[in-house]
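Here it is: the structure, laid out below.
All protein chains of the complex are present and in place, except for one that has been dropped.
Here the chain labels run A and B in written order, and each chain numbers its own residues starting at 1.
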Amino acid sequence: MSNNWEMVIGLEVHAQLKTSSKLFSSSPNQFGSEPNENVNFIDSGMPGMLPVLNFGCIEMAIKTGYALNFKINKYSVFERKNYFYPDLPQGYQISQFEFPILSEGFINIDSGDNQKKIRIERAHLEQDAGKSIHDIDPKYSFIDLNRVGTPLLEIVSYPDLSSADEVINYMSSLRQLLMYIDVCDGNMQEGSLRADVNLSVRKKGQELGTRCEIKNLNSFKFIKQAIEYEFQRQINIIDGGGEIEQNTMLFDTSTGETRAMRSKEFSHDYRYFPDPDLLPVYLSQEQIDKIKPSVGELPQDKLNKYLDNYSLDKDIAKIIITEKQNANLFEKMISESNVKPKFIAAWLVGDIFAFIKENNLEVNSLNDKTKDITDLLRLISDDVISNKAGKEILPKVLNGEGKPSELVKVLGLEQVSDSGELEKIIDEALVGEEENILKFQGGSDRVLGYFVGKCLKATKGKGNPKLINKILLERLNKK
Amino acid sequence: MKNSISQIKKALIEKKISVSELYDEYLAKAKSGNNNSFNLVIDRENNISSINDSQNRYDNGNPLPLDGIPLGIKDLFCTKGIRTTASSKILSNFIPNYESFVTQQLLNDGSIFIGKNNCDEFAMGSSNETSYFGPVINPWKNKNSQKDNLVPGGSSGGSAAAVAEGSCVASMGTDTGGSIRQPASLCGIVGLKPTFGSCSRWGIVAFASSLDQAGPLTNCVEDAAYILNSINKHDFNDSTSSNHQREDYLTDINNSLEKKIKIGIPSDYLEDVSEDILNQIDNTKQALSKHGIEFIDVEFKTTEYALSTYYILAPAEASSNLARYDGVRYGIREDGESLDDIYLNSRTKGFGDEVTRRILIGAYVLSAGYYDAYYRQAQKVRRLIKNDFQRILNDVDFILTPTTPNEAFKIGDKLDPISMYKNDIYTVPTSLAGLPGISIPSGLSKNGLPLGVQFIGNYFEEKTLLQLAALAEKELSFNE
Partner (left out) sequence: MSDIDIKRISYLAKLKLPSEKEEFYSNSLKDIIKWVDNLKKVDTSKTEPLHNVTEKTVSIRNDEVSKSNCVDDVLSNAPERAQNFFKVPKVVE
């Protein structure tokens, strides 16, 4: 009976930092280059080569420190984690161990209707490894060291997560924050953000069980699948009278199962020790403070602003803040026009996002069309054109087919807002409607809708509905 | 033919000899030498353009500081396009595509490389017997048993022997726990280990990164100053390189020291030493006392822990530094069914006994359960040793010690590693403290073998250290 069981999960997230060069060498930090194109003598572990720290990585770590509520440590030490692996040219990974650059942070995530605080133990800088390609040849592996030395920030949470959904929410929040502060591109497919899931199970209220670590998951889907499979696997073992072995697991994406990595004759012993090629990193308060302004507004700051200053609906505001580029687009439109933010927001999350999705576009690609968009929104909110006409023109504006005012003219979509003309139409429409007029006077609101529809039809849809409404009411009440 | 660099430069300027003639003399010596002091002698063709350029500069009257000077280079410095082996089988086919910082400075200053000097494998040894290319023979013989081949000391044994035999004017060595000073002493030449952080480690095959330091082995103190002027520079690419202001070590080297100086002699270093060794200290003391230098007894509190500290820290760093030799990207690959086999076979067959031993020690002292007791404790004791030196250097300007506890011994004589390690008893503490030390010849033993004394100075005070050493050298010079 799995409903007596609960899972306890801690996450180690590796985020590739968006620097130009690598953590300890000046090779390009670039995805998708030709094999071994971005490799220098340091990256390939040639004899006598020495690391020199990239301050850009320190800056990004500090920004992350602010965004994730960390204590930013003025003293941190790079150590060597010693193990043999073909993708690891030096025979060790330079990482931080005893003295990480960030410690004791947290973020709040959504959990059901509530917020839950997830504590983060630490985050440290380290080098990424290279890649082996196994599927070119049945007998050989091919080694590409391009990724060697790419800066990673490993973010290690406390075991505060207790469901796959919470894990996904935590990962998306992390991803959102890291992208907001521009330290990670968040591209999970390319491996820019990868998670190791540490999972154990226990009967509700009991002590922590033995955990297994599922390595290197790079999509939300796989994370969810792996967690659900591993949860059940551990329960089955215990229910069958067995014991959980502390193991490192791989997730097989084709079967959706986890399995223990080839068992080692001896357990790992990484023999961490301070890297004698590097000296401790000392940061001054001044250096740390200087970086703060570059953190910018975080999603929560924006949410508060949108609710308090712009009176957006919470759901709409949340959609806009998911990604910084959405928020940027939104704020650009506000600053460039005097259309009501709430009105802009409705159009943005509605027709504009739909257009982006349909056409597979980047949100950023609309940045140079904001003036046209707000011009169009202005026409709608000023009742120059109807909502419906707006919807018709928007795609054309977004495709760059013309300026909104021109399009309105060309397509003949301008609304009739001349009250003299409308009065005439309305008077004609009321002819022979004595029975309905009596109904209206008897209190039936439904009849009003009927009259508005009839009048609109008579204007071929171009009549300004508000004005029609107003004149109608005047006429009806007089009768 | 043991001319100093300034004498040679004078002869070149006065056209008594050409750069090419000079080079050929040393090249012939290097090629015909039978002390096994070179792992590789560079072909003449490879040096022709350097020789011509150098000659042109002499002809035009603007020679560089080391123009045309034939040098040996320990086979631990990566030299672009020239095989660099660290005297190990595992690197025996390695040709770097880069030039070490230090050797680049020497090339920039016009020197010409004769070849790569033999050394202990990965610089691990005190007798040059661990080299994959066989032991180096000390050019000196015991006058009471002329037939015996003696060790030159190590690990820069090939460098020391090459300078002593005259197959290069000077050689670049490296010193981790005494690897320049000890062989210099046993071969009767000068060896300088600068302050840690003076000369860049970039491009030197690493042994123990927090201790390795490049330095010259030369015929005289003045030559050491010539080389130091060239190589002692800040290098941004070595994070442990110091950016302090460097001095000109050559000017005023023969002037007497400005202030009245005090030299400490650590009494604890002289317990149980042989008469031969005591004589060296006495000679030096007498010679320098004439110049108004004051000697006082000092006592270290940490000497008995220095070797233990060193033989934990150096192997620990080495075990990690040598993890990159795996037969995948360069070096010798041994066959294997799987990649893991290739790793295991390449490393097991590629490293000699002493290197294997030190890798094992290193892995042990860093491993779970032993780290605190050994590695961390050794790092703490290292601080105590450093503090101990600073305490003494508050009272005195320099420290005088023997360089080695004994004269050169017979090849194959010391089989037990611990008795071998004890060879570095006087040089290791300085290395742990990161201080500069220079060994100069101070006299001959009863068997007619050279012995040296070591002067230790304060951090980055190589200038006065060299002045003192030059003064002592003048007084102590002995004839072969």
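In this section, a residue touches a chain if its C-beta (ideal position, glycine included) is under 8 Å from a C-beta of that chain, and two chains touch if they have at least 3 such contacts.
The model shown is predicted, which means the values in this text are computed figures rather than measured ones.
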Touch with the omitted chain, as defined above, among B:I13, B:I48, B:I296 or B:A373: B:A373
Residue in contact with the excluded chain [from B:N47, B:S210, B:N229 or B:N279]: B:S210
Contact residue for the chain not shown (choose from B:S18, B:N237 or B:N447): B:N237
Chain not shown: contacting residue from A:S21, A:S337 or A:S386: A:S21
Contacts of chain A with the absent chain, listed as residue ranges: 19-21, 26-29, 34-37, 39-41, 44, 52-59, 77, 82, 84, 86, 132-134, 137-145, 250, 261-262, 265-266, 269, 271, 274, 276, 278-282
Residues from chain B at the interface with the omitted partner, ascending: 93-95, 97-98, 196-197, 210, 234, 236-243, 304-305, 307-309, 311-312, 319, 323, 326-333, 336-339, 341-345, 347-348, 351, 356-357, 359-364, 367, 373-374, 376-384, 386, 417-418, 433-434
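To be clear about the criterion, only the chains that are shown with their structure count from here on.
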Where chain A and chain B are represented by their mean Cα positions, the distance between them in whole Å: 57
Residues of chain A defined as touching chain B within the complex: 41, 44-53, 80, 82, 84, 86, 89-92, 141, 143, 269, 271-273, 276-279
In the complex with chain A, residue positions of chain B that touch it: 77-78, 84, 86, 91, 94, 96-98, 100, 201-206, 208-210, 236-240, 316-317, 319-320, 322-324, 326, 328-330, 339, 343, 363, 366-368, 371, 375
